[in-house]
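See structure below.
Here the complex is missing one protein chain, while the rest keep their positions.
Coming up: chain A.
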């Protein structure tokens, strides 16, 4: 438990720093984007308690404004039954409940505002108020300049650190060995202090500033939380130097030492050497402390009830529809094509349309790394990237090699068309601006008034075009210099492919063509591009994984091993890879040359169906774009999404996971006849072949952190976009290729920008598993620490019986039978287009009847 306890123990700096680091955001450099629970620091609390504690630390909002809930109630998106349910769950007394029912509908403009918090009202702020010193405004610019120049990955032309130099040494060098000393370390006594080394500097400053050892930890925490973005970044680089392309030697301790020295230097400069210490503050008794007394969770009951009622209303829409799904008996005919999509909620609608267009296509869902974890370095990539969820640590490196010699390319810096990327300033800049600047008038006007439909420079984005061959088969077992194995052995391949096929339940009835469809997203002028790609591939396009999977599954040797293990892939079955571009609604197909004639014909049929499905999908997406065409014309809609992905002024190339709400683990027959409005992560899973829950445990251990992480990151970024989220994209400035900040001297922004979450309904994920309760219990027993997500309700977990369709909700105390109102049924319709007409908000789950296949 990372809360500091008041004890008589001596103050141990390293231990305290490790403790404090739990409170920092864990968002790495911007080239990768990994969704995670924003409030991982309080995940050991039940959801509401955790949120309340976090609010008291970070000074953030915990719920939506009460009028949002009230207006949802008026619109019918929160039902009275759900309010009753939520009140019952809160366990409050009968009379309190009566009173609560009245309170819920009273106006309260302040109910959602953040509470008194350590970050905003702690000892440090009280002290600074007392001294009348705008410390953050003095210290932060100095610190951020040093940090960003030290960690910079390629923007500045002169690099700050020398080879292998640590942050502390670097600062020391600039301070002690320069004719112009680093401001504000120019004062003699500060320079003297710096010679003592970081640990002594911290202790010395704490003695001078804080005084009381009991308060040291809190002061350090408040210093770190005054710029959570940079603190978190430093911690990530400290614990995982590989997250940077050019490694840097830095630690939180060095950061704190420099920052405290800087603070002390400013205080000394402004107030002289005798100033009031924190332990001498007259109002000390009234200031919240970093201890259990302040951090007791206090949950505003009415907000909790409103929030749970909203969630339960949304959740019961799905549960209602699931309960009515028919039970399938025997296995149907073998489909023409099977297509394995990513679990991603954005594929939910595409799969629906694909099956509507051609009912002989069966779709399946799996996390988009398709069970194959590796580091990948494409032909055009500067460095290898991990292509798997962060929980997995890959051991294999896969590189791509060209199949045919490629034309020598020019150095892009010499290309005049790219000239604006290097902000020349001296003589060359003079010549360029004198001569070519005016060309940019035309270029600018052109890109604003006639946005292109094709992406600029798309050829160099490796995920879109596969120009080479993947080195998958390992030739020898010697690891390379970094300790990675170059490729997989046949048995490793068989293990990965077999594991994947088993977990999605595809072990028999193989179609002649099995498509493996990854996804990625194109956007321009978007530093958060990684957050738009595949979450299961750590924010990369999943194409390499799909190609690898198809190659492995086509390999004779792999199939032979699989056959021994009971998965008999017929010789007539071919696997092929493709990638869905989620922002442009386009599909790219890879390695078609490896297909034989029969499967080629099947592929053509598939491509035909995909083409239609993508256009319909584009239209369904357009209903979210206020400035987009609200038309029944699919072509027009598709044209619009193409434009969107390629225009430099479009901050919303797509809405990503904005709709995410459900995760369903089960057979496609459970969801095939449902309209789920792109809200569901769909994981295929066959309850019949998993009697001991082993497969389920494996499926859940990927689905919970990936889908839950996405869901909670969206949720908290939506609830408080300026503390948990990154605020609006519009003023963002790219800092050192590490992240974005507001303006030139801002803190790094973590979380999601408002343009990604604005239409999101901040409800927790409902994870439904199609399986018997006893098997689920067995699977949960194997889940380990991930069980925390379910026990503390960070994810709602329900089970749908494969035979009876009886629903049960997981509670820490035991399974709770779900009773939905008897007289209400899920709305029905015959096809998707009818449902989406004129709708601009989320749509309840519909059942398809009649004409639908």
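One rule holds for everything that comes next: a contact is a pair of C-beta atoms (placed from the backbone, for glycine too) under 8 Å apart; a residue touches a chain by one contact, two chains touch by 3 or more; residues count from 1.
One rule holds in what follows: contacts and distances are computed from a predicted model.
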Legend entry - Hidden chain of the complex, named as in its UniProt record, picked from "Putative ABC transport system permease protein", "Cytochrome c1", "NADH-quinone oxidoreductase subunit E" or "Ser or Arg-related nuclear matrix protein": "NADH-quinone oxidoreductase subunit E"
Legend entry - Hidden-chain contact residue, picked from the options A:230, A:529, A:575 or A:810: A:529
Inset, instruction - Quick one: say which of A:11, A:105 or A:183 touches the chain that got left out. - result: A:183
Inset, instruction - Please pick, from A:737, A:773 or A:787, the residue that touches the omitted chain in the full complex. - result: A:737
Legend entry - Residue touching the undisplayed chain, where the options are A:104, A:123 or A:160: A:160
Legend entry - Residues belonging to chain A that touch the chain removed from view: 30-31, 48, 59, 90-92, 110, 113-116, 120, 128-129, 132, 134, 136-137, 145-146, 148-149, 152-163, 173-174, 177-183, 245-246, 298-302, 304, 380-383, 409-413, 418, 420-421, 423-426, 429-430, 432-438, 440-441, 443-445, 448-449, 457, 460-462, 524-527, 529, 626-627, 647-652, 722, 727-737, 740-746, 755, 758
